[in-house]
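Removed: one protein chain of the complex. Kept in place: all other protein chains.
As written, the chains take the letters A, B and C, and residue 1 is the first residue of each chain.
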């Protein structure tokens, strides 16, 4: 069993997917010789050749648009979008084509396209390199949206996403790329669409995904010292959402706090809060609270620590929740 | 006082805005001689000339991108996107540039750009002509998002949007273009960002905007016959949201149903439900319910009546709410 | 060009001359004059059997008949909208018949003539415009993609598909496969179309970009999209462009075939600009009298693609009155069949809204489907 960073775990996952299915292609900007700016595709072009792993011209609509054509031809393209903030030129191809072709063709044309997107902040980057655009895609029918929070999930989820016959937006929490874990590549992973209780607790449930799972785990550890028992749910799949797992947890604890980096207004947290409030109307002991990025553009990096939800803000919300 | 359709009321509003400020420009596909596919800009090129009202090449990113440049030069461009489903090629320019330039420049560069978008379904159109993409923009910090539900609002809101120094997405409910009302062009309008209680009631609040306001008004009228008193709030502005008005209404009635055509998942309804559930935690008599389009692509028009929220589905939700 | 020979700002007059005039300039490939005279071109030719000539005409007539019937059905409220191909039959039939069975076509919303050549039942097209489906044929089986309405998108799909052909090794000989991407003059301004040019050129993809310059993008003349002829766009991307008389079915066939053959042989992309005219409205919702002169239409009527092929057949003595009678009656039968089919076409089941959104259905849609089913059932039960 190897200790792998998330970047390496993804790399191995991609490699396995390519070995298993000759139709899998990897394409994007600088993903060949360079191995991607985060080295997630490192070595793949060397081993699988330029036909299967290729650098594209610099245009995201072109990347997704040609990936769609390749999928119609029977390929399974895995596109890398270099940074979260550069997915928008491809938005039309994603929302009006990729998402709709299966329905448009009544299932006759499958769209097994995976779009990998390093996302989120916390790495001291300049503008457009720290965005959390997942809600834009979760709101779009026809897409599936997932995100990994640790190397083990990263390794398996990328393979599952590629194996899916539906288009998957695969968000990778870039500031967790370098965190390590033991990855047993022989284990049987959970189904891709399942959420997971990553820490059990009784007083309140923290609901998070991607980069914020670690933040919530840290918060739960800190809270324990104050005698508070927090449960943490890692959503993993944002669309479809594994609502039963969330519901079961919150039913147990009676309190829920949703945590994400993306702005709050009309974000994932709103959906989860709305649904929990409806389904657990008689059971909630406090309203669902949200701890999120502010409703502003992502700020210059010297103040990103203030913008991003952190342990303290999570615990502050826990206090507020418990005060009800 | 003239009886005007919404299309004509918008046309008159645009005309007034152009008369008031020589910096106002109108640009888009087929908005000149043709007057736009919905004739909203009818006659404006003839009266204001091709310099101020001009047909653009067929490319939405180009429309918004050049509008941004014109705004930097000191103009106030009003762009028409021909149909809701064709705004996505401009998504990058809207989300990464238009929305962010004011903040990026710390307020030194203003972005008084209005983007008019006929939106929503119900007109028997083919694919991509019946979308409700408002959540994608409401979730974006830096943009303002408004929508009119009647000719009077249409007339004034378009002028207010143009007068705003912030970028405004102006959604026009296309299936209401031909509905008429008396428009007193001399009256003083409500502030653009205010919601409005358009019908008072005591049993529950219907919260809607754009095309669904009429649907909710009809539902309230029908409910009255059953002895139910429904209040209707027309949000008008989706971002910023006039939450105090919504809150005050729901505080009175204790029950809320949000109605929109857009899919439910991570939509405006989720935000409103989340916020109401939090702020009126002790006061709600039922969970906030949502009546929305399904989480599917907009269907072929022969089944759009089933897809769209209608009077019956609204009343069904009222029943559910009152059953709590 | 260099900075030293800058063109003057194009005046109205100069711009008129570029593309909206009814004469397309010397660079136009033509094999049949508007009068039906067979002319010759140094680079392009066709050598068809008598039957093939007759079949091309037959296609033109039947395709126009479908179009006329569909327009009538729309007027009668049976279709939500119809995008007529009136005037563009030769460009579509010529290019469509140049396709081999395995060549894949990526159409816009107006390629009814290509659909016909690819064996798509016109009734299926009507289903889309009626609002009963978003297509309805199997793109893989027909090798004809579903209609794409968002302007320009399909050019990237076509290019990606063509890249796939190369990856499959199905290119580089006369047995190779090729792709054709249809788009309009208006579409040439879209970023996607230009990105498709970049991709196709860089990957030397076996794709033919077939631009029907019908002089208008709704109310916008081609001169508002480009100040030089559109076929020249390709030069800027490093692949050949050619302008063909799109009202000449023989030239459209010859030019497309040659470009497809170049593609399948590994010579990469070509841009074909078919110079033609949208004789009708943009769609049945449009009113062209608001933006164009009747005289322009009149001038183009003299170049009608059907008339010139008919004259050619007469001049070559390839047809007799029996041929026309038979064709007329075939056309009538076709029209009657699609009319009947349209009137009888069932609406989709309401619950079908939830189907096929995903390959693997989601719990959310399962729930919504079940809840909506129960809701509808409640109505039927009279609650």
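FYI, a contact is a pair of C-beta atoms (placed from the backbone, for glycine too) under 8 Å apart; a residue touches a chain by one contact, two chains touch by 3 or more.
The structure displayed is predicted, hence computed values, not measured ones.
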Chains still shown that are in contact with the chain withheld from the display: A, B, C
Options B:4, B:18 or B:68, residue touching the unrepresented chain: B:68
Absent-chain contact - pick from C:59, C:89, C:103 or C:195: C:195
Of B:6, B:81, B:103 or B:250, the one touching the omitted chain in the full complex: B:103
For chain C, residues in touch with the removed chain: 1-10, 43-44, 188-192, 194-195, 198, 201-202, 204, 224-228, 232-242, 255, 258-259, 262, 266-268, 270
Where the unshown chain meets chain A, residue by residue: 29-30, 32-35, 37, 55-59, 61-62, 85-86, 88-89, 124-129, 265, 294-297, 299-304, 306-307, 312-313, 316
Positions on chain B contacted by the hidden chain, ascending: 25, 51, 56-57, 59, 61-62, 64-75, 89, 92-93, 96-97, 101-110, 141-142, 144, 164-166, 193, 239-244
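By definition in this document, only the chains that are shown with their structure count from here on.
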Relative to chain B, chain with the most remote C-alpha centre: C
Gap in Å, rounded to a whole number, between the CA centres of chain B and chain A: 31
Two or more partner chains touched - positions in chain A: 61, 89, 92, 96, 103-104, 141-142, 239
Touching two or more other chains - residues of chain C: 133-134, 150, 191-192, 357, 364
